[in-house]
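A single protein chain has been removed from this complex, and every other one stays in its place.
So that you can tell them apart, the chains are marked A and B in the order they are listed, and the count of residues begins at 1 in each.
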Amino acid sequence: MDSNSLDTMAEKGTSLWEDAWIKLRKNRLALMGLGLLIFLCLVSLLTPWIAPYGYEEQDLLMGATPPSAEHWLGTDVFGRDMLTRIMWGGRVSLMVGFIATAVALAIGVIYGAVAGYVGGRVDAVMMRLVDILYALPFMIFIILLMVVFGRNLLLLFFAIGAVEWLTMARIVRGQVMSLRKQEFVEAAHSLGLSQWIIIRRHIIPNTLGPVIVYTTLTIPSVMLLEAFLSFLGLGIQPPQSSWGLLINYGVETMEEYPWLLIFPGIALSLTLFALNFLGDGLRDALDPRTSKD
Amino acid sequence: MSHLSALNSTTFSTKSKTVIHSCPRPNTLKAFAVAALLVLLTGCGSSESNVDSGNRTGTLHWGNGTEPQSLDPHIATGVPEHHIIKTLMEGLVHKDSETLAPTPGVAESWTVNEDATVYTFKIREDARWSNGDVHNAHDFVWSWWRALQPALGNLYAYMYFPIVNAREYYEGEVTDFAEVGVKALDDFTLQVTLDNPTPYFLQLLDHYSMFPVHQATLEKFGAPDERGTRWTYAGNMVGNGPFTLTNWEINRAIEVERNTYYWGNDDVRLNKIIFYPTENTTTEERMFRAGQLHYTNDVPIDKVATYRAANDPALRVTPYLGTYYYRINVNVPHLQDKRVRRALGMTIDRQKITDNVIKAGQIPAYAMTPPNTRGYYPPISLSFDPEAARQLLAEAGYPNGEGFPVTEILYNTNEGHRKVAVAIQQMWREHLNIEVKLLNQEWKVYLDSESNGDYQISRAGWIGDYVDPNNFLDMFICDGGNNRTGWCNKEYDRLVLDVAPSVKTHEERMAIFTQAEQMLMDDLPVLPIYTYTTKHLIHPSVKNVSSNIMDQQSYRELYLEGAED
Partner (left out) sequence: MLRFALGRLLQAIPVLLVVITMTFLLVHSAPGGPFSADKAVPAEVLEALEAQYNLDQPLWQQYISYLGDVVRGDMGPSFKYPGRSVNELILSGLGTTAELGLYAMMVAVFIGVIAGVTASMRPNTMQDYVPMTAAMIGICMPSFLLGPLLVLVFGIHLEWLPVSGWNQIPGDKILPAITLGTGYAAYIARLSRGGMLEVLSQDYIRTARAKGLSEFLIIGKHALRGGLIPVVAFLGPAFAGLLGGSFVVETIYQIPGLGRFYVQAAFNRDYTMILGTTVFFATLIIVFNLLSDMLAVWLNPKLRQQVRGV
């Protein structure tokens, strides 16, 4: 190769994001996960239009039947089509997953960023609060909250979100603190750039990595938490359903009507797998240590 | 969850340089873990199942539902408590396990006067407490005095109210217990005087709230009207029943063993009974299949069909003295018109519900009192008739359901209730074209809502405490605490409270009840849905199992095949 091409090759550096995308593309599992997630989100969004049966359509005489031509995934004890139930359940589960995580994200990022950037006394106090909250037995509080305030969807989001934001805050704070001390920030400072521009152009983009990874890994945790609450009777209430609720019902009739458990179980597991693989892939992709330059 | 912090703090924090140390720690930790797991594993292996060992030793393993709140007969209120108390104590009178007719208990015989208001009981002279103390008529007088102490909070105090001045004493109008109609004429003769001839009085005596308690033991552990002292603990408790309490581990097991001082001990065949708190019916069914239980408290609905199909003799389904119904809050504006309520009642396809939804042999109910309650058959004026119902609804101003406000069905969180509610919601939509919402609340919240009238239609159930229509009909008197519908009919009150107790013959009484029930069913503040059945899984080695409508087993008579006496 002549020296010219070498030069051009060397100059065309890649940003962190482009780097990450390249690495991610090579990770087949992560890509499959991403693809599956996109597919599921599409299906969930379009459910009101593409679901084969009405949501509450039941046929008591038919009862639970195994998969057939009219009902691809069978019916439940009320004669309701399982495919429809799983689609609507997916809507709810994904919604819980995304929204509760978003709540945690919003609170956690702001809290952590402020603590990390301002530092000093303020940071110490804020982190002390986080430590205190960390010691609370959260399961207990969530149960109590649901028992006290009734089981409505909004409260569920809030309760779950309120549990998960702590770790997010810690991560963001850690990142922000280490970034603040980096030379390039000092350099930018000495160049006369305002605080705000530094935050916007340098700090936030660099914290996004861990935040994204953590978000992707929190969603499965949230979905499992909702299923757990459904087990206790405190989660989503019928007639709404979620995958967690469907699985709980399916467990009860595991031996008589196994399809009631298998299909929701597969749906949930695949989603959790997808999210986990994607999260892992993102973490590997965004980790500067594994980049080869 | 918080564990993710660990995942992330390691990946995103700065790396720490590890120093080389030879460290036995992780290895010994692993070794310890291996050892412990081996210990766990060696603990397993096929040992004799509970059923087999129980049959050999005469120990009955009984799944009992929820953990009993209290074993004090004057405080307890549930069926699980009832079972255990029945082993530890007994009343004046028993019931025959098939016919439910009264048989001698602590009282070996009794006479009744002409107008059936004075009962004289002869207490058997060999009656003893489980610590050997003599047991006589004075114990009953003292116990009934104690049961009526207001501070005790006895929810079954009303069982005593047929007795002269019992209600007045309980409510504080009469302060001297001597004026209450129970007296010990001598050590072994107890005389009880009633306000009115109460045909079911002997049945009441078999209810645990009228059982006697051991005075010396109660006084040893606190004041007689002090709620929840330690006198009911294993080792402290003294009772007059066929068994004594030998062990009570909360949430784990309650063990009772043969009481050798019991007068009928020679005829008792079981040596020991272990009651397990089995709240989760699915787990309980598995326990039964694994041979850990002889008897289960309930059977999951979806498993009934499997047992039936296999013709498994373990499944026992028997009619139960109870009605599953919906209360209607008659103060809600659009539910005030009784034509509306009737339309609602006529569009519930009860047969479909019992056949397809709950599927355990329940019987559709068209009246409040179960049929054949002591020979009483309620009048039937309700049926499944969607045509006529639509007519009624139109007459009431909602032709084809138009303009009918969205109505809410309240039920406590439970799969069975949900299924029924969903089915009924569907039926009302289909036949009347009205929208119904479902609301389920957790048990305590639901109770609150119901008693505060904070509902429109609410699911309810009533199990009879004794076999008599009065038990079902006196719920709906105007001021009845169990009414909760807001329905009030003075004529109904008069029939149930004044006329029925005072008539002389059984036929007259039944006729009055028929009249009252007809009134109730005309106005329909409640929608009866089905008559309960009980379902249990009972191991074939358990003998002398009775199938009465109160679902009461006689622990004195049960025995296990294969046990050495």
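Methods note: contacts are C-beta pairs under 8 Å (C-beta built on N, C-alpha and C of every residue); 3 or more make two chains touch, one makes a residue touch a chain.
Worth saying up front: this structure is predicted, and the values here are computed from it rather than measured.
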{"item": "Contacting the left-out chain in the complete assembly, out of A:Ala69, A:Ile140, A:Leu154 or A:Leu191", "value": "A:Ile140"}
{"item": "Options B:Asp448, B:Glu507, B:Asp522 or B:Glu561, residue touching the unrepresented chain", "value": "B:Asp448"}
{"item": "Of B:Thr99, B:Asn113, B:Thr260 or B:Thr283, the one touching the omitted chain in the full complex", "value": "B:Thr283"}
{"item": "Residue touching the undisplayed chain, where the options are B:Thr260, B:Asn482, B:Thr505 or B:Ser547", "value": "B:Asn482"}
{"item": "Given B:Thr103, B:Gln191 or B:Thr229, the one touching the chain that is not displayed", "value": "B:Thr229"}
{"item": "Where the unshown chain meets chain B, residue by residue", "value": "1-3, 5-7, 9-11, 15-23, 25-27, 29-30, 33-34, 36-37, 40-41, 43-47, 50, 67, 69-70, 72, 75, 77, 150-151, 153-157, 171, 227-230, 232-233, 249-253, 276-280, 282-283, 286-287, 289-290, 292, 442-449, 451, 480-482, 484"}
{"item": "Positions on chain A where the hidden chain makes contact", "value": "128, 131-132, 134-141, 143-145, 147-148, 220, 224, 227-228, 231-232, 244, 247-248, 251, 254-255, 261, 265, 268-269, 272-273, 276-277"}
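One rule holds for everything that comes next: only the chains that are shown with their structure count from here on.
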{"item": "Chain A contact footprint on chain B (complex, rising order)", "value": "1-2, 4-5, 7-9, 11-14, 282, 300, 302-303, 305-306, 352, 356-357, 413, 415, 418-419, 422-423, 426, 438, 440-442, 445"}
{"item": "Interfacial residue positions of chain A with respect to chain B in the complex", "value": "56, 58, 60-61, 63, 77-78, 134, 138, 147, 150, 163-164, 166-167, 170-171, 174-175, 178, 210, 213-214, 217-218, 221, 225, 233, 237-239, 251-253, 255-257, 283, 287"}
